[in-house]
Every structure is written in C-alpha cells, then in structure tokens.
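Structure first, commentary second.
Only one protein chain is missing; all other protein chains are in place.
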Amino acid sequence: MSAIAVERPRERYVEGVKRGTGRVALFVVVLGSLWGLWEGYRSLWIHQGWTWPFVVDNTTMPHIHDIFAALGRPSQTGGPLLGTLLWHAALFTAKEAAVGFALGAVVGFALGVLPAHSKLAQRGLLPYVVASQTVPILAIAPIVVIYLGSLQVTAWVSVAVIAAYLTFFPVTISTLRGLTSADRRALELMRSYATGPWQVLWKLRVPSALPYIFTALKVSATASVVGAIIGEAPSSIQNGLGGEIVVFNQYYTLDPTKLWATNVVAALLGIIFFLVVVVAEKLVVRRAPEHVA
Amino acid sequence: MSVVDVSGVSKTFTGGTNALQGIELTIEPGEFVSLIGPSGCGKSTLLRIMGDLIEPSSGDVVVNGKTARRARIDRDYGIVFQDPVLYDWRTVAKNIALPLELAGWDRRRRAARIRDMLNLVELNGFADHHPWQLSGGMQQRVSIARALSFDPALLLMDEPFGALDEMTRERLNNQLLEIWARSGSTVVFVTHSIAEAVFLSTRVVIMSPRPGRISSVIPNDLPQPRTAATREEPRFFELVTQVRDALHLGADVDRQPEAAEARL
Partner (left out) sequence: MTSGAPVAVQPLPRGGLGRLVGRRLTNWTPAVVVLVATLAIWQEAIDLFHIKKFLLPQPWTIATTFWDERRELLSAGWLTFQEAFGGFAIGCGVAILVALALARWRRVGEALMPYAIAANAVPIIAFAPIADAWFSPFSKSSKMAIAAVLCFFPVLVNTLRGLTSVRPESLELMHSYAASQIEIFRRVRVPTALPFVFTALKIATVLSMIGAIVAQYFGGSFNDLGVLINSRSQTFAYKEAWAGIFVACLYGIAFYIAVAFVERLALRWQPSTSD
C-alpha cells in the first residue's frame, strides 16, 4: 500500500521513454531486415544463377536505393520530378478513396441497421450482401464509369463509387454484429425506461457497436484505396496512382524503378488511410478494449 | 507423511502487491481443508502455489514429499475452477478423458474410467452431449469428474460452486462429500461461503488480506457422514458463528492500519 503513496512520476516517465526507444529501435530493425532480406535474396539468386521461382535481375528486383532515387529524378525528359508527380497523383487518388470511403461507410452502416432489427431482413438481404462481394466490381469498373458518365457524373466520382462498393461490405457485417452485441441486460434496462426503438439504437446499440464498426472501418480504409487505384486503371483516368501504374507498367522493361516507386507510394497511401482510422478509433472509442474479431 | 506442507511461503506480485506473507500450513491425507476469507486475501493464490501454477516469491511447498513442480509433472493433483473450463469441441466423455489422454491411457481403460466417472457424478446418459447443452451445475460436475478421473492424491478446488444458485450449490456440496468419501482423496477447497466451508471441511483455514495471511484455523468436528440434516444441527450453527467471528476479527485488524493510512 505504502508503495503507492510514494508515486514516482519520474520513473514512469523514464519507463515511457524506454518503451518508446524500444519501439523506434524495433521499427528500424524491421525495416533494416526487410532491406537486408531483399538485397540478400537478390545477390544470392543472381550469383547462384537460380531461376526459381523467377529470374532475378535489375528488372525484376531493382535495388531498393535505386527505387527511392527514382523519386528524385524527372519522370520523363523535361517533365516534373517523379516524386512531385506521384505526390499529386496520390492526392488525387486519396480524394477518390476518401469520398468512396465516406459513401461506403454510410451505406454500409444503413444496410447493417435494417437487418439488426428484423430477422426477415437478415435472411432476405444478408446472403446478397455476401454474394455482392464475389462480383468482380473491378472488372465492371469501365462499365460503371461509362454508365455514370452518361448521367453527367465526373469520372473521379465514378471511381469513388467503385471504392465505396468495396468499402461497404465489412461495415455492414460488423455493424450488424455490433448492433446485436448489445448486452441483453442493458436492453432490458432501456425497456424499463420505456425507451423508443430509435433512442435504443442511438443510446445503446450504436455505442456498443462502435468497437466493431471501427474494426471494419480499418479494413474498409484499405479497401477504399484499392478500389480507387484499380477503378482508375480500366477507366482511363490518368491523374491518379492507378493511371500512373498503367503508364509505368508499359515502360517497365525500360525503367522498372518508376513502377516500383509508384507502388511504394500506393502502399504508403494505404497505410496512411489505415492509420487515420486507427487514430480516429483511439479518439472515439475510449473504453476498455473488447474482444472483437 | 503429509500431503501438502507449506512453509514460510510469501508471494509478491510484480507491481508490489503483497498477496501472501509467511504462510505455514500442513494438510494430512484424507483431510478436507477449506480456505476462506474476503477477496484479496490470497486464498486463490495460495491454492495456485500449492498446484505449482504460480511460483512463490519465497518459502517451500512440498506435496507428497516432492516439490510442487515434481508433483505437477507426476500428475498428483486435479484442479477445479470456478468456471468449469470445459472444451466446447469435446463431448462430455471426451472432456473427462482429457487428462487420461495426456497421461497416455489406452482407449479401453479410458472408456471404463469415463463410465465410472459419469456414474460418480450422476451424469449417465450425457456422455455424448456437448458442454453447452448442459446446465451450469452439470458442467461443474463434469469438471469435477475430469479432475478425479486420474485418481489424483490431491484435489484443488477454486470456488467451484461460486457461480451456481444456492439450491444447486447445496446439492453439489452433498454430492461432493459423497465423492470425497468414496475416492478418499485430499481436498483443498477455496470458498467465500461460510456455510459451505463449515458443511464440507474437516478444517477451516481463515485468511485475511493485506498482506494475505492465515489469521486462524478452526477444526471442524461435525460427525461424518454429513447429510442435508447436518445443516440443521446446533453444532453446525455454532461453527458457522465461530468462523464468522474469526473472519470479522481478521477484517477489524485489517481496517485499523488502513484508517491510519488514510489520515496521513
């Protein structure tokens, strides 16, 4: 007991710094070993002349430092730096993904609320919510863009719609699971207050569903970026990362580092979207961590 | 030779909680010892130290003349938790067979033992049920059968009936005494029900918190075999009062330094 009376905030601070340093060190170690694995694999396969599972050379696996150096070189003769070009492309794709994410999250939530209240809706709708994900939406991306284009919708909005289609599914499933997860005793308490269904939804079910919904939003954040990138490619939209991937893919044998650099940027964009949701979750869900699959 | 010999055992958890201090306790073969006390008195910790699930910070535990660790590896004891901890993917019979499988018994011997055990806990006909198809009391009986299946010399029970309703609990208490009489094993039983401790044990060990220690030991001379009628006997009530007073005494001793601390 007396040990607690003599709180030592300084020690705690030191502890925190130690843990922080440990994390940074681990981060460096992980990045370092990934780099080491890449270069090690490269040189081993090149020197031994191994060709399984694929031939290793400067085209298939460029040096990591060459990939990053490519960002500082002009994207084409007389053009802007590749880094600048990709920065603007990433912003464009981020816009599509963010709009698609918002749209998908809202629709996904709405689709989850209905079956949470009715078994009938659950049985009628849920199989199709699942089946909808087997539709290769990316294959019909051009059709979507042309169709929405005929309704005077700008192309990038069409891509956002495609991103939304990939976004809504996890949100629907988790919303449904979360809304039905509310503690039965808490529901009975609400009933004892003679609360209407609408209030039960907002005051009890939604708060208890939040951890589930955020788990889904983390999945969706990535899905929306995937949707935006892949939606651009077949829709002949040139301004985003998907467009750049198509372009640099055509020149891959000439300069593979450009495609690699574009993919690195795409990967970072996906991780940033994910991290934004993680931070939002930390701010919104201020509760003991729950067991959410 | 005593079954359990605890000497000078203390336990301090990382973080500084002084869970147990200077515990001395010897348990003879065939005894039924209850550990009772308010929450935080370290009774579950003591039970886990006897079973080598937790290591003491200092002191020694000898079980059947061996270290607790050796005794665990020799499978000298069975354990029953408050939660039955049955595996949903196994049937009742298979749950009971788990320790037997780990001990390498062959199929025929296992089947015979499962039959005996189901008989013992009166769950004939439930062999092929899954745990979630049983009531809480039945689940706990399965977990007792599992603990007894390999004839452990020592049965460690951590509030096994704590989550059950009063009527189920009394019925299971009666059954447990019958099982104990038939199996002849030694039992250490953690509880916070005074009536349960008095009804079941041959000795009640009273513990008090901060730091966790044994504050008194009350021998229980209620005659065996005990039945539902035992609960109505004057001696039963006398012992209940005695245990309750001992618990309050421990609690009062505890409260004074706390009050002093608050004033500081």
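Descriptive notes on the structure:
Note that the chains take the letters A and B in the order they are written out, and that residue 1 is the start of every chain.
By definition in this document, a residue touches a chain if its C-beta (ideal position, glycine included) is under 8 Å from a C-beta of that chain, and two chains touch if they have at least 3 such contacts.
The shown structure was predicted, so the numbers you read here are calculated from the model rather than taken from an experiment.
For the chain left out of this panel, the touching residue among A:A105, A:A221 or A:I237 is A:A221.
Screening B:G42, B:P131, B:P160 or B:G212 for touch with the missing chain picks out B:P131.
Note on the undisplayed chain: of the listed residues A:Q48, A:T77, A:T134 or A:Q152, the one touching it is A:T134.
Across A:G20, A:G40, A:P80 or A:G124, the residue that sits in touch with the chain not pictured is A:G124.
Hidden from this view is one chain, which touches chain A at 26, 30, 53-54, 59-60, 120-131, 133-136, 138-140, 142-143, 146-147, 150, 176-177, 180-181, 218, 221-222, 225-226, 229-230, 233-234, 241-242, 245, 249, 252-253, 256, 259-260, 262-263, 266-267, 269-271, 273-275, 291, 293.
Counting the whole complex, the residues of chain B in touch with the unshown chain are 48, 51-53, 72-75, 77-79, 81, 83-91, 98-99, 101-103, 130-136, 139, 156, 163.
Throughout what follows, only the chains that are shown with their structure count from here on.
One inter-chain figure worth recording: chain A and chain B are separated by 51 Å, centre to centre, where each centre is the mean of the chain's CA atoms.
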